[in-house]
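As you look at this complex, bear in mind that one protein chain is not there, while each of the others sits in place.
Going in written order, the chains are labelled A and B, and every chain counts its residues from 1.
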Amino acid sequence: MSTLHTINKSPYTNNVINSCLKICAGNDAILFLEDGVFSATESAPAASELQLLINEGVKVFALINDIKARGLEEKLARNIQPIDYDAFVQLTIDHRCVQSWY
Amino acid sequence: MIFSLAVYSAPYSSQASYSAYQFSLALLNQGHKLHRIFFYQDGVHNATNLAAPPQDEFNLQQSWQALAKQHNLDLVVCIAAGLRRGILDSGEANRYDKPSYNIAEEFTISGLGQLIEAAAVSDRLISFGN
Partner (left out) sequence: MQKKILLISRHAPYGNSTAREALDTALAASVYDQDISVLFMDDGIFQLLKNQHSQFINQKNIASTIPALSLYGIENIYAHQNSLTERAIGIEELILDDIKILSNDDVKILLTEQDHVLSF
């Protein structure tokens, strides 16, 4: 069964995204929330590594309220889907385990 | 589907408790069951009844209480983590000879085993940490 990875730390101050990317499997999903949404921009530090995983089938999401709150709506990378809390709940149903990276 | 949540961060200091609250709202609105929310580490501060944030700010402690009342939720504070951080019920205040207690209504104090029991009976366990 697959895993949902949630990340709530900025990639500029915390290496958590790189740890997550190393053990994220092809049918897993990643959700950026809180300060994690700073990873959801086109110019984010791990953007190219993230793209490689997306090409392998990993789905990547970001919580829309956290994006809007931080003024990032216009900067959101095209391959990352903005979602609300209802969709967050659905992601935790679609994937059996949730690993929270914090 | 049966959910349980583990909340590890203090309200106000970090956003994670608020995220857990919004997640709880969403899953309950979808008709899922929320078996337990377990407050551990700095998450125990969610249970104080002494927080007095400004009127124009979101009051997370009160919001937890209202949600618990509405949905008959089991809000459990880890006893060991709570004692270390000064979150006490009347029983613990008596036991340790403290002048007062401060656990908010709707929260109960219990052991770390309640987190594991929640995992055992729930389909999903989601951690909110900082």
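Here is the rule we use: contacts are C-beta pairs under 8 Å (C-beta built on N, C-alpha and C of every residue); 3 or more make two chains touch, one makes a residue touch a chain.
Source: prediction; values computed, not measured.
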Self-check item: Among shown chains, those touching the left-out chain
Solution: A, B
Quiz prompt | Residue ranges of chain A at the interface with the undisplayed chain | solution = 1-3, 15-16, 19, 22-25, 96-102
Self-check item: Footprint left on chain B by the chain that the document does not show
Solution: 6, 8, 40-42, 80-81, 111-113, 115-117, 119-122, 124-125, 127, 129
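To be clear about the criterion, only the chains that are shown with their structure count from here on.
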Self-check item: Distance between chain centroids, defined by C-alpha means - chain A, chain B (Å)
Solution: 26
Practice problem: Using the touch rule from the top, collect the residues of chain B that touch chain A in their complex. | Solution: 1, 3, 8, 14-16, 19, 22-23, 25-27, 29-30, 32, 124-130
Self-check item: Of all residues in chain A, those that touch chain B in their complex
Solution: 8, 33-35, 63, 65-66, 84-86, 88-89, 92-93, 96, 98, 100, 102
